[in-house]
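Every protein chain but one is kept in place in this view of the complex.
Note that the chains take the letters A, B and C in the order they are written out, and that residue 1 is the start of every chain.
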Amino acid sequence: MPRTFQHTIRVPYAHTDQMGFVYYAHYLMYFEMARAELLREVGLPYTEMEQKGVMLPVVEAHCEYKQPARFDDALVVHTHCREIRKARLHLDYEIKRDEELIVTGYTHHVCMDRNGNVMRPIPELSALIEGDPL
Amino acid sequence: MPRTFQHTIRVPYAHTDQMGFVYYAHYLMYFEMARAELLREVGLPYTEMEQKGVMLPVVEAHCEYKQPARFDDALVVHTHCREIRKARLHLDYEIKRDEELIVTGYTHHVCMDRNGNVMRPIPELSALIEGDPL
Amino acid sequence: MPRTFQHTIRVPYAHTDQMGFVYYAHYLMYFEMARAELLREVGLPYTEMEQKGVMLPVVEAHCEYKQPARFDDALVVHTHCREIRKARLHLDYEIKRDEELIVTGYTHHVCMDRNGNVMRPIPELSALIEGDPL
Partner (left out) sequence: MPRTFQHTIRVPYAHTDQMGFVYYAHYLMYFEMARAELLREVGLPYTEMEQKGVMLPVVEAHCEYKQPARFDDALVVHTHCREIRKARLHLDYEIKRDEELIVTGYTHHVCMDRNGNVMRPIPELSALIEGDPL
């Protein structure tokens, strides 16, 4: 059973647009911030992975916008790793304000070495699935 | 046959990340910039639409990352309107650097009035499909 | 004696550039995020001020870059209100990573009403100077 990680983001004024809502591209950054915390929590901080020569570039990203978020909202990003298959990592996201669903989405990543070659996911990544913090 | 519109964007330093590539969220902004130009070209500048009380918030967005883009690249966003159905507008995008495909994606929009109610697309929007600049 | 407020920001990947450093414009956003927390702490959340018709647009901003910050750094923004004079509010900032100074800067704001007219700072703002949370 995949664990779900939570990370809270306070919406800055910078991210609102003239409709008074969070501009749609920023949610991809909220996904990234939640991803970084998730990797830290399972003992694989992204900086350490990059130092070891493992990168996880995004190959696909998707967002569905359910309700607008506003300045100063405390948004909770719920992240879980759906699967790790071959060189690919699939992450699912739900962004909520209290119980209200704001955005759902996913990102797909490949494991790449320093030279840009696709590689097998390092075994430590399985902690994302099993949810056993190292 | 839907017309395809082109809009060129020069990648600023601000949009690169520490891998040396354009950060993945910025492509959604490139889609938006191309959308604005497309609407202007068919005689429906977005500012005028908003003044008339018609808004086109994004309800879904999708990106596939084929090749990384870099600082100072001149990226061409090719946009076309796949369909207008009920209250929805579907736009497809291809971002290229010369002949090389960098990113593909789409956005779905709904037509909304000032009070946040979904409304029928205004007839002028059909210019996007027919490609007849007004 | 003006109180100093502290707010911690974790640098997202999105904010790095191809030198591997935080891009220079983002520090202005870190200033804003710290400002919002400071106003909340003294009992004047910015959303409430805007609802009362008081806005604090920036009229001047300044940054000096001492050391680069990097992805995943935990930056602490130290903010204090230097003075409130006539319609103006002066805020000073220091951004540190542990004991190391990364950026210093300031912002000047004017108090404006909904119609864009300059107004006297509301008395509650003096809490910024006296440091007495309401």
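A few notes on this one:
As a convention for this text, a residue touches a chain if its C-beta (ideal position, glycine included) is under 8 Å from a C-beta of that chain, and two chains touch if they have at least 3 such contacts.
Here the structure is a predicted model, which means the values were calculated and not measured.
Note on the undisplayed chain: of the listed residues C:H7, C:H26, C:H80 or C:K96, the one touching it is C:H26.
If you put the missing chain back, the residues of subunit A touching it would be 13-14, 16-20, 23, 25, 70-71.
Residues of subunit C in touch with the missing chain: 19, 21, 24-26, 28-29, 32, 55, 57-65, 68.
By the touch criterion stated above, the residues of subunit B touching the omitted chain are 10, 12-14, 29, 32-33, 36, 45-47, 71-72.
Keep this in mind: only the chains that are shown with their structure count from here on.
Rounded to whole angstrom units, the spacing between the C-alpha centres of subunit A and subunit B is 24. Subunit B and subunit C have Cα centroids lying 34 Å from one another. Contacts with at least two other chains are made by residues 19, 25 of subunit B.
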